[in-house]
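Beneath this line is the structure, given in structure tokens, with notes to follow.
One chain of protein is taken out of this complex; the other chains stay put.
We just call them A, B and C in the order they show up, numbering each chain from 1.
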Amino acid sequence: MAKTVVYSTRVEFGHCDPARIVWFPNFFRWIDHASRHFFVECGVPPWHETEKTMGVIGTPIVDSHSRFVKTATYGDELAFEVSIPEWRGKSFVQRYRCMRSDDLIMECDEVRIFAGRKEGEPEAIRALPIPQEIRKLCE
Amino acid sequence: MAKTVVYSTRVEFGHCDPARIVWFPNFFRWIDHASRHFFVECGVPPWHETEKTMGVIGTPIVDSHSRFVKTATYGDELAFEVSIPEWRGKSFVQRYRCMRSDDLIMECDEVRIFAGRKEGEPEAIRALPIPQEIRKLCE
Amino acid sequence: MAKTVVYSTRVEFGHCDPARIVWFPNFFRWIDHASRHFFVECGVPPWHETEKTMGVIGTPIVDSHSRFVKTATYGDELAFEVSIPEWRGKSFVQRYRCMRSDDLIMECDEVRIFAGRKEGEPEAIRALPIPQEIRKLCE
Partner (left out) sequence: MAKTVVYSTRVEFGHCDPARIVWFPNFFRWIDHASRHFFVECGVPPWHETEKTMGVIGTPIVDSHSRFVKTATYGDELAFEVSIPEWRGKSFVQRYRCMRSDDLIMECDEVRIFAGRKEGEPEAIRALPIPQEIRKLCE
């Protein structure tokens, strides 16, 4: 079983749209917070440190697949269960299940990479091989 | 060929994260803007009008699949090409290709529904059959 | 002394801009969350209930004055101390002090109203007299 870390948040008024439900891009904001929270809880240093020590500037997303099952509205308490069920050579799958108590609200599978800067092209990034010291912390 | 409408936006400083690239949830903000822009350009009235005339309060997303191909940063001009390549009984596929000139930045296929309120449950929504007058405007 | 309620949040990677500090509009997101949190903690029902019972649809802002004292970055834990130091006939002052431990990060004084809909103009809002039952809960 992959290690699972929970990221909790509460839906606020301003997260909701005129239909009075969460405006869906906010789920992706929370998912990105939950992704970083997962690494922090696993003991991985912040990206501005890993940039210096191993050249990792973050974990940008390359693919994302989401299913939206139930709506949520303000006042709801959401729990994102986060894990990394699959490690590949230069990418990994990060999985999120967003629950409101026992109700599945949405779920998402992402493919992410550990990114470094391309030499000579400060705006461009490239996928690094999975840093084994990070992988060990997260399994 | 499905009708295609372009939604244009410019990446601003505040859309970018400490890695100096677009923080990815912003792509979903733009995609939702582009979705509504598509309907507006096709001649569909705003949702607060369709709520009264046909019970449609919006087009919530039920499934989303995205590929992130290249990064973007502030100053970039992005064009989202939007179309509806597939109509089903109670849902439709809305497609987005985000271009920076000739470069594909990201693309996304969503399944959305036309939502109405559930009677007696003002917070809950349900999928309505595709309104044919809307479909005709968008094909 | 006015009642004080604390709203806590953590700064995430995506809240920060390429200068690696909180993109300032995010402070106003948190302030609005903190404003509603204050009312919830004081026992005021959610706005979709007060809309039915007393015509209050929310507490829109009419004036806002902020001072930004220190920067914050991801990983920081922020505490917004919220109070209502002043009640007027149709408006009130809501005050926020955003602390990181003992450091003042920013502070804000807002003037807000309790808003109701204008009859015959569903998009327009008007200031209602301060609902005394809400004031009592918040003092």
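FYI, a residue touches a chain if its C-beta (ideal position, glycine included) is under 8 Å from a C-beta of that chain, and two chains touch if they have at least 3 such contacts.
Every value quoted in this text rests on a predicted model; they were computed, and no experiment measured them.
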| item | value |
| --- | --- |
| Residue of C:I61, C:A79 or C:V93 in touch with the missing chain, whole complex considered | C:I61 |
| Candidates B:G43, B:G75 or B:P129 - the one touching the absent chain | B:G75 |
| Options A:Y7, A:W23 or A:F92, residue touching the unrepresented chain | A:W23 |
| Residues from chain A at the interface with the omitted partner, ascending | 13-14, 16-18, 20, 23, 25, 48, 74, 122 |
| Residues from chain C at the interface with the omitted partner, ascending | 17-21, 23-26, 28-29, 31-32, 47-48, 57-58, 60-68, 71, 73, 115, 122-125 |
| Contact footprint on chain B, counting only the chain that is left out | 12-14, 20, 29, 32-33, 36-37, 40, 46-48, 58, 74-75 |
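We take it that only the chains that are shown with their structure count from here on.
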| item | value |
| --- | --- |
| Interface composition of copies chain B and chain C: same or different, split at half | same |
| Rotation angle superposing chain A onto its copy chain C by C-alpha atoms, nearest 5 degrees | 180 |
| Whole-Å separation of chain centres (CA-atom averages), chain A against chain B | 22 |
| Centre distance in Å when chain A and chain C are each reduced to the mean of their C-alpha atoms | 28 |
| Distance from the mean Cα position of chain C to that of chain B, given in whole angstrom | 31 |
| Multi-chain contact residues (two or more partners), chain A | 20, 29, 32, 47-48, 58 |
